[in-house]
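What you see is the complex with one protein chain gone and the rest in place.
Chain naming follows the written order as A, B, C, D and E, and within any one chain the residues start at number 1.
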Amino acid sequence: MDSRFPPNHEHLDHDMVKMEVNFDDIPGEWLGHVMDLLLESGANDVYYTPIYMKKNRPGTMLQLLCSQENVDRMKEIVFRETTTLGIRYYPLTVHRLERTFEQVPTEWGQVTVKKGIYGGKAVQWAPEFEDCKRIALQHGIPLKKVYEQVWKSTGE
Amino acid sequence: MDSRFPPNHEHLDHDMVKMEVNFDDIPGEWLGHVMDLLLESGANDVYYTPIYMKKNRPGTMLQLLCSQENVDRMKEIVFRETTTLGIRYYPLTVHRLERTFEQVPTEWGQVTVKKGIYGGKAVQWAPEFEDCKRIALQHGIPLKKVYEQVWKSTGE
Amino acid sequence: MDSRFPPNHEHLDHDMVKMEVNFDDIPGEWLGHVMDLLLESGANDVYYTPIYMKKNRPGTMLQLLCSQENVDRMKEIVFRETTTLGIRYYPLTVHRLERTFEQVPTEWGQVTVKKGIYGGKAVQWAPEFEDCKRIALQHGIPLKKVYEQVWKSTGE
Amino acid sequence: MDSRFPPNHEHLDHDMVKMEVNFDDIPGEWLGHVMDLLLESGANDVYYTPIYMKKNRPGTMLQLLCSQENVDRMKEIVFRETTTLGIRYYPLTVHRLERTFEQVPTEWGQVTVKKGIYGGKAVQWAPEFEDCKRIALQHGIPLKKVYEQVWKSTGE
Amino acid sequence: MDSRFPPNHEHLDHDMVKMEVNFDDIPGEWLGHVMDLLLESGANDVYYTPIYMKKNRPGTMLQLLCSQENVDRMKEIVFRETTTLGIRYYPLTVHRLERTFEQVPTEWGQVTVKKGIYGGKAVQWAPEFEDCKRIALQHGIPLKKVYEQVWKSTGE
Partner (left out) sequence: MDSRFPPNHEHLDHDMVKMEVNFDDIPGEWLGHVMDLLLESGANDVYYTPIYMKKNRPGTMLQLLCSQENVDRMKEIVFRETTTLGIRYYPLTVHRLERTFEQVPTEWGQVTVKKGIYGGKAVQWAPEFEDCKRIALQHGIPLKKVYEQVWKSTGE
């Protein structure tokens, strides 16, 4: 099972881990590259937070979420690609909704809409960003126009 | 003319000013209060930015936008209500769109939608937040449900 | 027992939880509303952190603290009111000080001062913000003036 | 002359403009897309800053730098692709260094190094990020290894 | 006249400049050092802001305030000590209050209090941080205890 694609029903995942590293000795352009590598290698999410470190240093905290089974792979990338000498981490639980997908028509073609089901009821739905962006670029129209058409065609 | 309510056609306003103050010696709860006072007294916008100041101090930059005629009123509030000994400011230009308003029906009542007209063409429209919030609270429904109904009823 | 009002003696609370959600698909004005709802429904604290997400997206992380018994109520609000398909959380311990309150006179009326007792000794005291703000607005005086009078009348 | 490629000698450019917009009503994923569009259409730089707006709203400030001649093109993208009803801007001066380029050998091929000349003296040099990244991906090696080889081969 | 020590009466200074540089290619520990150098060399203020730059890069914006006459000195430090190839800047006005100083007794010795005079009336007063910190360290007491004693002895 690829842990990036959790089962598609509502469930609690007790095997997730958050990893964190603080940086004050690496340029931002390297960190942009590191984010890509981590996402391609199985991180469920990667994000940066600005932090204030000692000696007036503007720093950056890397945070990433992954499954227990991916901890070693993530560590290897972080140690090889960044400047850190230590990685901290702790377990956490994730409550994930059931996800369903449907196709919604627009004048420029279909867009996938992702729905989130909570206790058997749809509580979320969102047009897939990459679908909307592709249409916007192909047709030279604003991204928000695409979203607006999908909004008009969806919902309960 | 009250400068907070600029003329309702598309125009360039060359009489705007941005004021800025850096704080490292004031608690955040006072700044929340100051924001309210400035907005009630004629500021067009007020916002805070996190900044890193000398001696490892997490600081906050106040920025506010107002018309030339309101500069003195803003200064008085800032000097009286905060801890600063200096305020910096510089002029800027604002390009504002024409704004029109229309009423859109939902099952819980009407919502005002604000449109932005750029070169004679509508490029923006947005449900008024306070209308949607009022309905959400009165009917005990999620705010996003109200927006979704307005989205379905609006647009071109 | 309402978990927002923990016992008023110094203690360790081992039944607290931190919940987190990352957002890149929700407007900030909705999040302001969500903060209010969560605080009214039993969250002990709610705050947002700016984060840098993939694809150049400025995002926002919601963090909230609540007791174990409120986890389900918090989840329901987050899933119903926001756009997320997942919530992560983990347990933590809170060391809380004993709290005592006293009334301090000012020329505009009394202000409550909250004290924090650590190992039997007062280490914190702070004027109640809402008391000071009410006086400031009623009498048309700067908030800091009210604090200054309380400071003069308090302490050891 | 394409203003994104200023003359390659040290000079003061007095025809630059900074534009700013505050957002509290747009999702972050749209803003990632807007950044790309602006950079492709002639912005010299585009960046986002987290800001705290009224009503507890986590917001985002867009800032972009462009030449006077590109102001209208930038405005059109911002008004068409975002949710704003107003754009503010003001002129500024940019002091740019002379730039020279040289090829530096590594065991994986050549890397371009960009030098900055200030008053006739080289004060900056930096390996081109895209060159280093391409090598890192092609050869499956850490990005920092590529930089390290370039550093060893360069300098005065 | 040393521009870092402006005249001590309330005045408008129309000869100030704000300089800005965006960084995505410099480690935070260098920037801590640069802040010190700029402050020692005549900058009136220096601060960093977290920014989101292209290609998922967490970046840092340097902002500094200085007088017109110090612009060249600041530029030289920035070009020599950082990695940038360009510095942008624009003029601004600063409204500064009259400052007066008085000595306030505490049980551990005197502390200087700085007052700000606006239109002939005292609107600000603040204990000097370095005085309070020195006492706190010498006597092994919390910094806030020192401030509290000064607050009790000061004010109108």
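What we mean here is this: a residue touches a chain if its C-beta (ideal position, glycine included) is under 8 Å from a C-beta of that chain, and two chains touch if they have at least 3 such contacts.
Please read all numbers here as calculations on a predicted model, not as lab measurements.
Across the complete structure, the visible chains that the omitted chain touches are A, B, C, D, E. Among A:Gly28, A:Pro50 or A:Gly116, only A:Pro50 touches the chain left out of the display.
Across C:Met16, C:Met53, C:Val104 or C:Ala136, the residue that sits in touch with the chain not pictured is C:Met16. By the touch criterion stated above, the residues of chain A touching the omitted chain are 22, 25, 49-54, 59, 61, 75, 79-80, 83-90.
For chain D, the residues touching the chain absent from view are 50, 52, 54-56, 58, 123, 142, 148-149, 151-152, 155. Not every partner is drawn; the one left out touches chain B at residues 23-29, 31-32, 35-36, 48, 50, 53, 55-60.
Keep this in mind: only the chains that are shown with their structure count from here on.
Remark: chain B and chain C have CA centroids separated by 25 Å (rounded to whole angstrom).
Contact of a single residue of chain A with at least two other chains is seen at positions 29, 35-36, 48, 50, 55-56, 58, 123, 129, 142.
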